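One chain of protein is taken out of this complex; the other chains stay put.
Let's turn to chain A:
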């Protein structure tokens, strides 16, 4: 081992430590930001340290780095870095999940490219052994699937691709075919290394990524993005095996494992298995029957206007707000935060009950509310807040549906067993919602016909604006 390689190895060790410590510091909101900066510093060190490693390695094999390659590398880094920087700064917080998905796509794409290019070179130098080809094939398959899958997922969240489960005649057969081709030809590449065969693997994997993501409904996208995030980690680790680089292996495996855990937790909170999400089509086939079973007749709901609700809120002692997807979709987090702080300034105890999958990703609602200056001490997670409902004068549900449906406590419907917020335990309930339309699970919400409940029919932004004005008038 040369001195350069040893020094670079030490820098990699430091970088790996910062990645782990960075994730560790993210356990608490107070230290999370420092954790991210630490991780970014380690990343910068690792990338910079790789330049001498590159020079060392190239001279070792008797070559020299060509000007064209340096230009390509620098230009690529500047263009990509600028694109990432600008989009990260400009994106609206509500559109953040799709941006993460795009970053994930390009990461997977880069990993697949690195693997494929190294393989092509190894083939021309006839040193592509089976042991070398195995990580290449894994890297290329996972990276390509992540690339096309993440782009479709981002498109669905952005509304460029239909959010509804998409399928066409023969789509299942085509999915199967692309799987068989990617895996079958992948094995063939290991046995007889060939660049053209690897290209076939790339194409089949890209097709599979698209077909895998299209039939999945928009509401499941967070789980899919998280899963693809874990995939990218694994692809990067495989690319690390291909180019024999420790930091890529460590960081990739770290992300692969943490992404897998996160995906599992998200799926658990939705009472869905990762497998059934990936099979897709939820909310289309079996939901129709469930809706009929769960309906419980045509019970009437109580309609309220903003002034009624304002009086209830202004004279409450304790208000628990339940924000949901509708709040995120209407981008009403500022109005929500303003209403909350107005109530809090009158000495009313205000909590925000955050269901694990509220919004579009776990924790997304926290980010949105934090953007609107809601102190994170008012944000309570499900287990912490559920006992509070019994002593709450008003539970204010804003654009949340299935996560408040008491039907989840009974067996025999689509959401049975899903952990829910005990909104029905509150002394009174106000629901701001555009219509009585069904949630993602396609069920009637029994909460709305509860005698304690009133409905304020409005889009979350309009409803909260009206409510804010009405509360201000009421309290003078």
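Just so it is clear, a residue touches a chain if its C-beta (ideal position, glycine included) is under 8 Å from a C-beta of that chain, and two chains touch if they have at least 3 such contacts; residues count from 1.
Rule of thumb we're sticking to: contacts and distances are computed from a predicted model.
Entry comment: the absent subunit's protein name, as recorded by UniProt, is "proton-translocating NAD(P)(+) transhydrogenase", drawn from "ABC transporter substrate-binding protein", "Na(+)/H(+) antiporter subunit B", "proton-translocating NAD(P)(+) transhydrogenase" or "NADH-quinone oxidoreductase subunit D".
The chain that is not drawn here is touched, among residues A:94, A:205, A:366 or A:386, by A:366. In the complete complex, the hidden chain is touched by one of A:32, A:197 or A:311, namely A:32. In the full complex, chain A makes contact with the omitted chain through residues 16, 19-20, 22-24, 26-30, 32-33, 35-37, 39-40, 43, 46-47, 50-51, 53-55, 57-58, 61, 63, 65-66, 68-85, 87-89, 91, 93, 96-97, 99-100, 103-104, 106-107, 109-111, 113-114, 117-118, 121, 131, 225-226, 229, 232-233, 236-237, 239-241, 243-262, 265-266, 269, 334, 337, 341, 354, 356, 361-364, 366-367, 370-371, 373-377, 379, 381.
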